[in-house]
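What you see is the complex with one protein chain gone and the rest in place.
By letter and in written order, the chains are A, B and C; residue numbering begins at 1 in each of them.
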Amino acid sequence: MTMKTPLVLVNFKTYTEATGKKAYALAESCEKVSKEIAVAPQLSDIRYIAENVEIPVLAQHVDAITPGSHTGFVLPEALKDAGVVGSLINHSEHRLRLDIVEELIQKLSTLGLESVVCSNNITTTAAIAALRPNFVAIEPPELIGSGVSISDAQPEIIEGAVRAVKDVGAKVPVLCGAGVTKGADVKKAIELGAEGVLVASGVVKAKDPEKVLKELASYALVP
Amino acid sequence: MTMKTPLVLVNFKTYTEATGKKAYALAESCEKVSKEIAVAPQLSDIRYIAENVEIPVLAQHVDAITPGSHTGFVLPEALKDAGVVGSLINHSEHRLRLDIVEELIQKLSTLGLESVVCSNNITTTAAIAALRPNFVAIEPPELIGSGVSISDAQPEIIEGAVRAVKDVGAKVPVLCGAGVTKGADVKKAIELGAEGVLVASGVVKAKDPEKVLKELASYALVP
Amino acid sequence: MTMKTPLVLVNFKTYTEATGKKAYALAESCEKVSKEIAVAPQLSDIRYIAENVEIPVLAQHVDAITPGSHTGFVLPEALKDAGVVGSLINHSEHRLRLDIVEELIQKLSTLGLESVVCSNNITTTAAIAALRPNFVAIEPPELIGSGVSISDAQPEIIEGAVRAVKDVGAKVPVLCGAGVTKGADVKKAIELGAEGVLVASGVVKAKDPEKVLKELASYALVP
Partner (left out) sequence: MTMKTPLVLVNFKTYTEATGKKAYALAESCEKVSKEIAVAPQLSDIRYIAENVEIPVLAQHVDAITPGSHTGFVLPEALKDAGVVGSLINHSEHRLRLDIVEELIQKLSTLGLESVVCSNNITTTAAIAALRPNFVAIEPPELIGSGVSISDAQPEIIEGAVRAVKDVGAKVPVLCGAGVTKGADVKKAIELGAEGVLVASGVVKAKDPEKVLKELASYALVP
């Protein structure tokens, strides 16, 4: 199971609508729409979803620890065992230390897991690209959950991020997120150079998530 | 599923020997010895163990968040959905802010979950008891993983903790841990006023965990 | 220089009106009104104020470190050298781990410095009292900077905190804060059992801080 671009990645966050049985149902909806939609459920739901749904599953967070005495932290090896293909790192709601981000990218890579590292602006996107993750995902914090799409509100940020990655000599695909709810948001993001989108409330809190997923996927996933 | 005292609580930490399939096997060993042994596996293993093994399962950590936008944090409601009876809080390897410890005790209680709050010395045990958790578990950090038992090295700390809890007018059962590996450690702890023990490496890294569990349980669990 | 009760403690926070030269001017205003008003300026202003103004000076924060390799942290011994009488600990805007709060109270005590530990509700006030600081200061976070006084909005919290401290068998004087701006707030707080108040914006951002200080002091400081 790998992640293909253009990518649609659904972050379940800790929404009630995406916890436990509902997380499983949402993952099934994703699979129904396309086996290429990736999902990031909560840790306690990861193993069950990874075992029962044929789509790429990511963790929302992982800690830079090795096996041993680290009560309550998230072991990369445990994620691997649970069946994920990778992990979000440094999400806007869970920022990490610079040295830890770098360490995590290495650790995941060693385990054959992919890193999707989030950034908040063009400059930090460049810095993250210099760390060579598998993906960098730019999400302006002020637009997250706003209902206003990054593609509409700040298209120049997507273009700028793509250029900044090139400027540091990296070949890291750029994803973008924040406020993504419509197919047109995805279309525009891809035209601006992004290779996929992160969505959360736009799908999770939709009346009909499957309908939204279909629309997003129709623009992202070439048949 | 509830926790009965005297309690034996096995913290799986992030040991390789207690991750994924091995976590499940270890939980089965516990169940075989006694259905009253409680276990605290990693988050990604919790649901599977809770569904398949008839023993009390706790989380190793939980975050003071409500459902919503909290990527990568541990939602109390998600733990409940996964089948835990409660959670460790403020473990030596995962200390928390004072106000967060209090908030977590309340949140878990509201959800019908039990809180096992760890402390590092007699004074902090008293403070935690004042927050009225379901259990307070004293573990002198310098003895954790040392192979030297708290019962042997610092019996006065167990007695002191039990007295300190009374002195603040609380009726919170005191557990103790750090270096516990033998039945005699449990016996002595209970004689000193503790109502159970926390064990980790002493069981998880034992050549024959089941044998160790049997010995511990023989002193803790009255038939 | 020691702190006498009833106490008026002015937290300078990081307000522009209380930074650098303005911090010094404000400390002078306090001294003019009463040499018993305590102030908590920023770290970079502490030494100068302590050397030039005859009032008790506290730090706003201190770290649980010993002399050595701790770049960028606040050494208790350095505070002592700079002339403070003590430090705020665990302020609403700077919460700390439970074990660290305890460690800090001990460290300061060993150095002959006083600890003023902040709490957010009645339960955490009890827990902090069990740690035996020199003062516990309850400040409901939702009222801080609100302009609505704790004495008016939640008098039961002041009474409850005073009672809770007794209930854990401690003799720790209770201060209160949040929204304190008027002499009547101080008067009522003292009637309810508090032994002083914490003020910040009510003084720092006042058009005429000296006038406000005079009013507050007239109720708190018995001649």
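What we mean here is this: a residue touches a chain if its C-beta (ideal position, glycine included) is under 8 Å from a C-beta of that chain, and two chains touch if they have at least 3 such contacts.
Everything numeric in this text was worked out from a predicted model, so none of it was measured.
Across the complete structure, the visible chains that the omitted chain touches are A, C. Looking at chain C, the residues touching the absent chain are 11, 13-16, 19-21, 40, 42-48, 59-61, 65, 67-75, 77-79, 81-82, 88, 91-94, 144-145, 200-201. One chain of the complex is left out; on chain A, the residues touching it are 90, 95-102, 119-121, 123-124, 126-132, 167-169.
The rule we apply is simple: only the chains that are shown with their structure count from here on.
Per-chain Cα centroids separate chain A from chain C by 44 Å. One inter-chain figure worth recording: chain B and chain C are separated by 36 Å, centre to centre, where each centre is the mean of the chain's CA atoms.
Chain contacts: chain C has no residue touching two or more partner chains.
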